[in-house]
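Just passing along the structure, written as structure tokens.
A protein chain is absent from this complex, but the other protein chains hold their places.
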Amino acid sequence: MTDKTDKPTAPAGPVTHVAPSPHVGDRSMTTRRMMTDVLIALALPTIAAAIVFRQHLLWQLLGCVGAAAVTEALFAAARRKPWSITDGSAVVTGVILALSLPWSCPWYVTGIAAVVAVVLGKMIFGGLGQNIFNPAMVGRAFVMIGFVGAMGAKAYVTSDPAIDVLTQATPMTVWGSEEFPRLGALFWGNTNGSLGETSAIACLIGGLFLCIRRTAAWQIPAGVLLSASVIASVVDLSSGETMDVLKHLFGGALLFGAFFIATDPVTSPLTPKGKFIFGLGIGSLVMLLRLLSNYPEGVMFAVLLMNGLVPLINRWTIPTPVGGPVPVRKT
Amino acid sequence: MKDSYLGQAWLVLSLALVFGAALAGVQAGLSGRIADNKLNETYDQIPYLLDLIDDDGNVTVEITVKIWRTPDDKLAYQAVDPNGQAVGWVIKGVGPGFQDRIELLIGLDPEAETITGLFVLDQKETPALGNRILEDWFREQFVGKDATKGVVVTRASPVAADNEVGAISGATISSLAVGDIVNAAVKDFRARKGDLELKD
Partner (left out) sequence: MANDGPAPLERFLNGILPENPVYRQLLGMCPTLAVTGNMKAAMTMSAAVMFVMICANLITSSIRHLLKPHLRILVFVLTIATFVTIADRVLAAYLYQMSKELGPYIPLIIVNCIIICRCEVCASRQGLGAAAFDAVGQSIGFALALASIATVREILGAGTWFGITLLSESWWPVWGIMVLPPGAFITLGFLLGGVNWLSMPRGKKSAGCGVR
């Protein structure tokens, strides 16, 4: 669009400016404000992760955010468009991605994940607002399948005694066994796992902040938690184990996913009803994957799968306008 | 003539005849070779499966192969040394894997009581995960296992019991499938060992 000769002369009348979604009526709800909110909310899990994983967190965070920002700059330069870093979305993608990786992730896996997240997850579709799938999860899925060794259950555990929790297996891989951490550890975050998912309390407070600020729609986490706890309770009752529900909610990436990943306004449905259905779907899929699949955790796949269903959910839940439904014109 | 069926279709019919004849010729010329390829694939593995290879990769015992047929028309290959002494059996095991069918060759001692080797003839498991069933360390775990009891594939490591085989991490289903195929094939063969007929 830099071609000066092609530039149309300024129209005389008023201009309708169509911006990419999220479409919001409130003037104060700019993309930048939302992204800043998300970053503030993410600060809590980040701090919790810093306490548990120390320097490992720093390297992953720097790697992801740096690679995401540079990729976005390169892509913008190639397309001769302004660098969209100021809207903060690349930083948010980078932080969420970093918090979803194992602490031991080698630098090239981190880098590839960030580049894929920005390029395949977002830019290929035309930039922020056009993407179908959650960019951070696209990047994570790519390296998850591409570098099984660096992302599998083994990557989390080390015999290095410098940090205690790193000698434990991740909670979801030792589900049901003696090694499963106590609820208190899951709640405060003193367990092994992907960087940002360990502390339930940090995810809860950060997530509630987002919901109160209306940056995240409360219907999505509510749906996720509701369906996950219903399924967990049914399993609980049938197996006779106690407290499985809380273990399912606090263990693994469920809370982090429900509040920070699923609530991405671009890749979630538009209507409140649709958002709730979307959340219910994610919660059920997570439980399905946890209980019946070969993977210990299923938040990533659940979110990606439901992202793909968003257009369908949007069609199901077209709201009725004031004055009754729009009559269908017969052709 | 022009409007009759034959007038419309004579080209198709004659091409079909010509092509059919050509294909019959190709099949007649190549079918022997194709069958040999399939057979050789099995034959080539027999010394490895029966542990007749020394450290330098040479075959230690000259063997001839007798092919036996079970009542339900499965084949079993019996290796015989120059003195007419049986060296061992090689049987085929087929079953569902994680992605697709897995075809295995299983080596057994002459009494069919011990597993002497395992070879994967065909598999389409996930690269870098399930297809690690091809790796030596995984297959060698089956060597020496008691065929009367069958193997148990386990996720625990190190394996505890004698007849246990460690699964490939991240590919439990493929590992379990291999164990099931081996057990089923060995059990089936042991049950029918008395009713074998020599295939001409």
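Structural remarks
We call the chains A and B, going by the order they appear; numbering starts again at 1 in every chain.
We take it that a residue touches a chain if its C-beta (ideal position, glycine included) is under 8 Å from a C-beta of that chain, and two chains touch if they have at least 3 such contacts.
The model shown is predicted, which means the values in this text are computed figures rather than measured ones.
Among the residues A:G66, A:G129 or A:G146, only A:G146 touches the chain that is left out of the figure.
Only one residue from B:Q27, B:Q85 or B:T148 touches the chain missing from this view: B:Q27. Listed by residue number, the positions of chain B touching the unshown chain are 8-9, 11-12, 15-16, 19, 22-23, 26-27, 30, 33-34, 37-38, 41, 122, 124, 126-128. Although one chain is not shown, part of chain A still touches it, namely residues 1-3, 6, 79-81, 106, 108-109, 112, 120, 124, 142, 145-150.
Here is the rule we go by: only the chains that are shown with their structure count from here on.
Here the spacing of chain A and chain B, counted between their Cα centres, is 46 Å. Residues of chain A that touch chain B in their complex: 148, 152-154, 294.
Touching chain A in their complex are the following residues of chain B: 128-129, 169-170, 172-173.
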